[in-house]
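One protein chain omitted, others in place.
We just call them A, B and C in the order they show up, numbering each chain from 1.
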């Protein structure tokens, strides 16, 4: 199989992170999945973006084994793997340590849906997982991180197609989408929503969640069955 | 009629938004009006600024019908339409989701006039509408957003030539002006006023509104009948 | 007299303001004085930095009369004039509406000396004037603004060579120095000190002013008679 196109797509999506100001040094990674082929491409661990090249991208199968590439995959590889296994509609995943999203994760709070900018992208608060119990930290930590996210979604009945982002408590954001490019888009939007929600609370400590009628209106004009935002 | 000059003016004003850091992705739009011809030019819906071209700009008449252009106009088109119909002196409108203005809108607070930077541009707090009632959200939402703004101005006796900006509660800023370029200028100024007011309250929770004598002095030296700011 | 060198110096100092992020649109101005010739050069009123050229700079004498130049001087010209008359050692003045300095001015608070970054430049809090009384606002407002600053320094025994900056309550910062370039340097430093002091109070609402022994040590190693910072 020719992995070059998948590598190229993964490389391009990774390079968007520093351009969008979402990563410092190597603090982030993007993967993209070819579900038919059962493999995903992911950034190698600890390689700076300045020197990253398409051929450095690592190809991993859905058992977590490297099937092509000379480098070790991102240390977060198994988190990506669990998300791909549990969320059948997604094709790309992003993890960053972007500033405002990390601040909410460290504050261990879900990000309240305060306005239409948020509702244009998701009709719910941005969820935040619980802190991981000690016994799970001792296991395969990155696999457990993925399981923590998927369990959070299953228990709460969240649809990963409708809520394409999560905060891992004490850690930071993960986002996903149909493609790696869409997952990067969601990472950038999430950082902005986190900044806006922080400022909203600073300006009005009693700010109210946006009422549901407005949430539904904005979410559905972009994502509902009668959506009319954008071109046909 | 040759719509090329109106399209060009609208295109240039739209392209200022990313240059000024006021929009992320497609979160904003500018229109400009030819009142004699009874048409306005507006950004097409959901087209990224990176690929936007002058010929993509959509021409709409004052009944809200597209009269020229292959693309759908901004989903906020009917809000622009209502403002053009109610405010006879304006020739351009801007809507963004700029960070600090959105934060005040989500906080559902008018922005207090704390200093001369604000008074140099308007002699009043930046108004914030009420949240839209549910029955109006179910109607033509974007038309209702425009009506909400114009009713807010009429009820409060605000002059849209003197207060060229508003916050829609839970949503974000709209600004306008004699031209699209002036409306963009007002959008950038508004974002700065929102940031300064936020910081002012953080530094002094008991900060006082600027006294009226100073407000009038600054507003009138730029905008009064004896204005002496700028060149003759 | 050939005003070209003074114009050029004034032009260069003005152009530093947008490069340093201290001005938005036309919200600022720099002047520089030739005390022997009894004239100063100042930015024309309301001219955007993008189109400003050295020949646009206006030459004004110490009676406030334009002696050379086709344009009107900055509307703040008389404030500069009063400072040049009262502070015999200064050769350049800057006025901006930089974000954090304006926030402190709007909060009507002197900026506490919290650390060595501040003490490296001045050994006192950054002063903030009182709000101007109404009767003075009705006079020549810009002259009164200058007088307000010079009276604040005289009454408090402040030495303008040692405290090269002030906040005008409700308005914003003025800085000065031996040259226009030094006044611009002070404007940039002041903005940073204002940002740091704001963050310091946010991190520790009970933060203490830096003790005087440390203030004196830092100020004097740069500015005292036995200064050893920099090259001989």
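Everything below uses one rule, namely that contacts are C-beta pairs under 8 Å (C-beta built on N, C-alpha and C of every residue); 3 or more make two chains touch, one makes a residue touch a chain.
These figures come from a predicted structure and were not determined experimentally.
Shown chains touched by the undisplayed chain in the intact complex: A, C. Among C:27, C:104, C:131 or C:185, the one in contact with the hidden chain is C:185. When the full complex is taken into account, the listed residue touching the unshown chain is C:116, out of C:116, C:143 or C:161. One chain of the complex is left out; on subunit A, the residues touching it are 24-25, 27, 44-47, 71-72, 75, 97, 99-100, 102-109, 131-132, 134, 137-138, 141, 170-172, 198, 201-202. Residues of subunit C in touch with the missing chain: 114-117, 120, 185, 188-189, 192, 195-197, 199-200, 202-204, 207-208, 210-211, 213-214, 217, 221, 228-232.
What we mean here is this: only the chains that are shown with their structure count from here on.
The fewest steps needed to get from subunit A to subunit C, moving only between touching chains, is 2. Of all residue numbers used at the contact between subunit B and subunit C, under half are used by both chains, marking a mostly different-residue interface. Averaged C-alpha coordinates put the centre of subunit A at 47 Å from the centre of subunit C. Annotation: 33 Å between the Cα-based centres of subunit B and subunit C. Contact of a single residue of subunit C with at least two other chains is seen at no position.
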